[in-house]
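Removed: one protein chain of the complex. Kept in place: all other protein chains.
Right after this comes chain A.
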């Protein structure tokens, strides 16, 4: 579930919605199929990153600790 990421986005210390905004800016710049690891320790990120993936039809791979993994689907 935690595939080696192609890129890491460090959002530690940032409050929501900032980690989700950073994810939304970065993911479309990566190739389709690429995996982005978002480091975010705001508890809301664990809820909002999967929700964003659902709303934007991107693939949420999972969370371990403060690392959230997203794969660009389109």
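Here is the rule we go by: contacts are C-beta pairs under 8 Å (C-beta built on N, C-alpha and C of every residue); 3 or more make two chains touch, one makes a residue touch a chain; residues count from 1.
By definition in this document, contacts and distances are computed from a predicted model.
Look at the options "Aminotransferase", "Beta-ketoacyl-[acyl-carrier-protein] synthase family protein", "Fe-S cluster assembly protein SufD" or "ABC transporter permease" and return the one that UniProt uses as the protein name of the missing chain.
Protein name of the absent chain (UniProt record): "Aminotransferase".
Against the chain that's been left off, what residues of chain A make contact? List them.
15-17, 20-21, 24-25, 42-44, 46-48, 50-52, 55
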